Each structure stands twice: as structure tokens, then as C-alpha cells.
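Removed from the display is one protein chain of the complex; every other protein chain stays in position.
Chain nomenclature is as follows: A, B and C, assigned in order of appearance, with residue numbering initiated at 1 for each chain independently.
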Amino acid sequence: MCRWLAYSGSPVLIEELLYKPKHSLIDQSLHSRLGATTTNGDGFGIGWYGLGGTPGLFHSVEPAWNDRNLRELAGHVSSPLVFAHIRAATGTPVQQTNCHPFRHGNWLWMHNGGIRDFQVVKRDLVLAVDPSFYPEIEGSTDSETFFYLALTLGLKEDPPKAVQDAVGFIEATGRRHGVTHPIQMTVATTDGESVWAFRYSSEGSSRSLFFSTEVNTLRMLYPDDARVQMLSDEARLVVSEPLGSLVGAWNELPESSWGVIQPGRDELHSFEPAKAAVPA
Amino acid sequence: MCRWLAYSGSPVLIEELLYKPKHSLIDQSLHSRLGATTTNGDGFGIGWYGLGGTPGLFHSVEPAWNDRNLRELAGHVSSPLVFAHIRAATGTPVQQTNCHPFRHGNWLWMHNGGIRDFQVVKRDLVLAVDPSFYPEIEGSTDSETFFYLALTLGLKEDPPKAVQDAVGFIEATGRRHGVTHPIQMTVATTDGESVWAFRYSSEGSSRSLFFSTEVNTLRMLYPDDARVQMLSDEARLVVSEPLGSLVGAWNELPESSWGVIQPGRDELHSFEPAKAAVPA
Amino acid sequence: MCRWLAYSGSPVLIEELLYKPKHSLIDQSLHSRLGATTTNGDGFGIGWYGLGGTPGLFHSVEPAWNDRNLRELAGHVSSPLVFAHIRAATGTPVQQTNCHPFRHGNWLWMHNGGIRDFQVVKRDLVLAVDPSFYPEIEGSTDSETFFYLALTLGLKEDPPKAVQDAVGFIEATGRRHGVTHPIQMTVATTDGESVWAFRYSSEGSSRSLFFSTEVNTLRMLYPDDARVQMLSDEARLVVSEPLGSLVGAWNELPESSWGVIQPGRDELHSFEPAKAAVPA
Partner (left out) sequence: MCRWLAYSGSPVLIEELLYKPKHSLIDQSLHSRLGATTTNGDGFGIGWYGLGGTPGLFHSVEPAWNDRNLRELAGHVSSPLVFAHIRAATGTPVQQTNCHPFRHGNWLWMHNGGIRDFQVVKRDLVLAVDPSFYPEIEGSTDSETFFYLALTLGLKEDPPKAVQDAVGFIEATGRRHGVTHPIQMTVATTDGESVWAFRYSSEGSSRSLFFSTEVNTLRMLYPDDARVQMLSDEARLVVSEPLGSLVGAWNELPESSWGVIQPGRDELHSFEPAKAAVPA
């Protein structure tokens, strides 16, 4: 499927996130350990907040491991909030408009997993997208349709509710078409301030998702580690798989849960798809 | 907009069609004379019949003038029926799934022009596509939606009627949304035996379209021209603009008309959009 | 051939340089007025100084006019020193390693024009490149070889002398192979502080090159123009063709001359290729 990373904290050069860690996302593009596929070479994307009215996007159809422009960008752009995604396509074409993260105004969205039998349910799902959002759908992935369903269901007002409603609707639609386990997902979304992360699958066996331990705790655990001591208080990472093997640094998000990284106290809740969500 | 070429006749190396003529399609990609834009550099595509159960396709997002794979393919593949298209994008992304010709089973389709305010009418048009065809729509162009509308309306049974019905539906839909002149088009489509060409626009001022004079006539006009004498009896070209300046070789398709190149006698008719075509 | 732009001044969003002007470089990629070709669609590149130990580079083989990543980057990265180049290939392949600007350590280099009959003289020129630089040549253009010749001849110590020596050597080499007018060029190079620009051709009829009028003068000329008033005192542009038609804003660099934009007073001198430059 895919692998992704979300960072929120003090501004860092993007290469610190993508290239420097031992089992970095770039390394995962060739050698994923926990993913459904070991190679994630069907394009990639990054989104970052900084200058400009909306987050910046860089999408490429080339494998991340050898993309020179990605390395240049990562080495010359710094940001306090970065989304990065490497893709292993599952049927839809390898093209920039199918690369994550997707953007709508100030929001970013990325997804690992899939809507099962998407070709069967796609028309019903797309029809449920608000007509005002419809023309913005540029690619052909399940992930982008999922994003616009969530927007239709109020992502900008209440992200956890909107995603739980969208998943409820996708499950109801899939089951109506005879799909047993309609969705498999880890999702990250952000408005540029908070980052919401979701882990869920209809079959109760979801793709892996980890978040980094709070920096205060890490500092106490590793009083002599210069790299850890340098991290800002608020720095947090959410990742498909740990970027290294530092003991105590990574916590798995529980099955069927969501969390939010935000100014103030972070939160963790259980994820419950809406039973009968029907977009108006 | 775009430029295209359709060839039907005895098998020829594709480079004879694309590179050898004086004002070839490749030349038109940089220096179109009659097009809405002089540069058609936003990708290209060719489709050809030969080996394999369906026609072959080659789509690229690079400008045709410098694409080495196109030159190789053209120099090493021969075919009796070739579609070629160079694109000047008008809003939708430059990606392979937006390159013409489009294919459905044994059918090919290519289009120059546009459905005006496509973002406004797209949802209504896509909804009218038969759900069994819907999952085949891979790109985001007006031209591909147009193709699947025509298929929905019976392209495989009666191409001229289906295209006239589709145009009628597009015009009705556009006008309902306040678009004055909803469509501008030259279109070619084929089932591998016959080639249908259409020239029409809501405003009665359509993009140029030319077909080559019958070979018998050309031979009488140019008894000493070796190149003309070598052409097969059935050879016919339909092109956005003439490939050279041979007097008597090119005839403009009249405003609002359609023609068919087929085994036996070719035909030319007037094009009349259906008044109230509504897909079931 | 090509078109380019060099900017030095207070930091600006790159899109202010590339997209906002009326006859911007992006517009020139489709509609160059003064170039040898109207279309410059064979890839492009930008180089900028900012974060990171060396300048950042972004190279693409796609036409600049429709490249989404370029637009994103330009809208989200700001810099006080930017090089941008759009390419019209003259024989060598369209690939990222042939895109300008070229980089060596902290230096950037870009070129419009060509070394005539490059395939004939290439081996002699490449042999003259210092063996320590040789492995850095990644592409196959005349422009990159020219850069490494200049580096071999002392670009980092005395840029004007090194370029004049390199041109002398290229002319001597070309003439030994029977080439009448061995070089045609406008060149820009920078170490991140100063920008040197060169205009020269063996035949004395060089590609156009313009530099912007000093901001103080512009402010006096246009006391009511908000855009002009906002420019920083040191801001300077050097361009293949003017980006607009503001009277008094653009000055042509004289035939056979070079100039330098630097902290303190800018300079303009005549360009005189070395008579008998032979790399050691």
C-alpha cells in the first residue's frame, strides 16, 4: 500500500525528517518492513506549511529514493508542519494527481490502505460528494474521493466526526455492493495547526501507525542524546512505521482509534464509524 | 487546442505519417498554422491497429517534437489504421490519462476543441454516463467524458447518431447552466474498420478539418509524382491541417458535417445535434 | 535557444519573478519575442540561495508553462538571489542533467546560445577540463562543458578573466576544426553574492540581454508606481528579454560586454576573449 509521515513542531529542514533517520521514509520506499508491500515506488508527495497562503505541494511519479528534486527541496526548505507520503499503487494510474497529500484550501490529507472494490463503489461515493467540491477532484484514487467525502461531511468543522461519518458511509455503501470489509486505513489530516491521525479497518486489523513519545519524556530517557535534547517541546511525529529503534520513542496507535496533535494537550480516542451516515 | 491525424489505407510505417510530410503533425506540435494555439506541447498520443486484440496505445506527457520513444515507435511499427493526437491543454492536467486517443475495447476516439465551462457541467455529464462505463473513465478531460457519453448513447451501433445525440445532450446541459456556445469540436472515432470524422461547434465557427482527395484523382493530377503513385487505392487521411501544399490534395470538411471512410464508398453528411437527447 | 533571468536583491517569493510580470519567463516559454525560437519547452531549471549549504536546484524536463511543481515551489520559496532558465534544446537530449542552472559548490551557471558544431569539438573541450572536475560533468550539453572549462580556468578566482579565457579557448578549438563562428552566448554566473553577466558571440551579433535600471532611478521615473516603490535599493534583474514594457526600466547590455551586480557599485566592461588561452 503506502507509507507516510506527519511532523509538527519547531521548523526543521525537511531532509531531517525524510533522509536523516536510520529507517527513514526514503529508506521505507525501498525497504518497508511493516507495510503490505516492501517497495513503495509509485510516486510520492510532500506538503508543507510556510510561505504562501496555502501549504506547498510537491508531487512526483518517480520513486522517492532516486528523485533529485525531492532531495534538493528537502535540503533547502524548512517547515514546522510537514506531511510526506510514498505510494504503492493498487490499480489506479501513477500520475501526479494521484499522489498524496491532497490539498483543499488550507487542509492536507493523506491515506494508507484502500477502499475495497473501489471501481464498484466509486460512482456512489463520488455522487455523494457535494457538487461544489466535485470539480476539485482531479485524480482517480479512492483516497482523494475519501477526502472530499470527509469535506462534504464537515471535515473543516469537526474532523473526527467527519471522518467517522465518511467511513460509516463508505462501509454502508460497500456492504450494499456486497463488499465484506469495505475499508482499510490510516489517515492524517491537518488545517495547518492541529494534526489528526486515524487508524481503522472494517476487519479490525489495521495497518500499523505510530506516534512519537512526548519530547519531555524522551529527554528524561536519553539525557545524553544530543539529537533528542535538541528537539522542541512540541515536536511530534506520526508515522506508518518507526524511523529508528530508539527504545521508548515510538508508541503504536491502538486499533480503531484516532488522536490529535494540537497546541495544548494531545488527545487519543476510540474510532467509531457512524452507523447510518448519509451525505445530504 | 489540439491537432490530430487519422490514417486508413495500406499498412505504412507510422513515421511516414508523423515525421516525413513537410508540415507534419510533429511540425504542427511546434508551429501549428490553423490552430487556436501555435504550440501543442502538452503531451501526445498515438493509437494503431495491428497485432493484439485491441489497438495499441502510446501516451506521453512530453512534447511530441523531442520525444525519442515516439520516434523509435514510429520508425519500427507499421499499421493500416493510425490515430495521432498532439495536445494543448486547456485547464486539465498534463498526464497520460488525459492524452488522446482514448480506447474502449476496439474503439478509439480523439477530439480537438472543448466543452466550454467544463468544470460547471462536468458533474451532470459524468452522471449521464452509463454506470457500467463509469469506472473506465481514468482521466479528467472533457474529451474522455464526451467519448463515454457517446458510448452510452450507442456509439458502437450507430456512430453518427450517437455523436449527434451526445452533442445535443452537451448543448442542452451547457445551456441549462448558462453557457452560450457549449461545444467546439472536431472528432475522429473508429472501430478498426471505418473512420468517422465530425466537425461542429455551437457557434457555427468550427476548428478546421481536412480530408485527403481520393487516390485515383490524385494520381491523375500528379502522373509524375512517385510518392502519389505509390499510395494504395483506399488510402485516406483526415487532418486538423494539411500536411503539405500539394494543390488539389486537401479538401476542407464543410462546417457542421460528418464523413465516414469505409470499405466501399466514403460518405459526407451534415451534422445535426439531437434536439432533446437525454441518456436513459 | 533559451531564455533566462537572474535576480539579486531583497528576498522575494520566486513567483514574483517567474509568474507575475506581464511578459514573464513562463510567458516567454511559450511566446518568446526576441529569442531564436518562440517556444522554449525542453525543460527548465531554477537555482536559489537560502537555507542549505549550497544553492537549491529544481530541474524538470517538462515545459515550464504547465509544470505544477514549479508553480508550487515558486509560490512557497523566497530568496534574495535566483537564477531561472527555460530551455530550447539544440540537439542534446531533454533530461534533468542537461537543465540549467548548473551547480558546482556554491556557484551557479546558466547559458543561452551554443558552441557551434559541439559534437565536433566536444572531445577536445572535455579533455581540457581539469581531471578533478571531470567526474562532475553529468549531462551532455555544450553549456555544462563551458562551465567546467571556466572553472578549470579560474572562475572562482576571477570570473571575467576565466570566462574570457574559456571563450578564447573555445574559439581557438572551433577554428582549428574549421568552425567559422565557434560561440554564441549570454551567460550568467554567481557565487551567491555577486552576479556576473556576459554577452558575446564570435560573429559579433549576440543574443539579446538586458539589465534593469537602478531602483533609485526607477523610483524617480515612477513616483506613483507602488510596485516600483516597493523594490529594495539593491534589487537588480538581468534577463534575456524585458519582462514588461515600462519605459526606462530596461537597458540592453552592449554587444561584447560583461557586467557585475555586486555589493557596492555595479560595473560594465567590454568582453575580450583571450587570444591564446590553453588550459594547463
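By definition in this document, a residue touches a chain if its C-beta (ideal position, glycine included) is under 8 Å from a C-beta of that chain, and two chains touch if they have at least 3 such contacts.
Keep in mind that this is a model prediction, so the values were computed, not measured.
**Student:** So which of A:56, A:93 or A:259 would be touching the chain we can't see?
**Tutor:** A:93
**Student:** For the full complex, which residue in C:10, C:119 or C:270 touches the chain that was left out?
**Tutor:** C:119
**Student:** Taking the full complex into account, find the residue in C:11, C:93 or C:154 that is in contact with the omitted chain.
**Tutor:** Once the missing chain is taken into account, the touching residue is C:93.
**Student:** Go through subunit B and note every residue touching the omitted chain.
**Tutor:** Touch with the absent chain occurs at residues 13, 48, 50-52, 56-60, 68-69, 72-73, 75-78, 96.
**Student:** By the contact definition given up top, give the residues of subunit C that touch the hidden chain.
**Tutor:** These residues of subunit C touch the chain that is not shown: 93, 95-97, 119-120, 122-123, 126-127, 131, 134-135, 137-140.
**Student:** Could you pull out which residues of subunit A are in touch with the chain that's been left out?
**Tutor:** Against the missing chain, subunit A presents residues 30, 38-39, 41-42, 61-63, 66, 68, 89, 93-94.
The rule is short, and it goes like this: only the chains that are shown with their structure count from here on.
**Student:** Quick check: which two chains are joined by the most contacting C-beta pairs?
**Tutor:** Maximum number of inter-chain contact pairs occurs for A-C.
**Student:** How many angstrom lie between the CA centroids of subunit B and subunit C, rounded to a whole number?
**Tutor:** Whole-Å distance between the two chain centres: 41.
**Student:** Would you pick out the residues of subunit A that each touch at least 2 other chains?
**Tutor:** Expected reply: 96.
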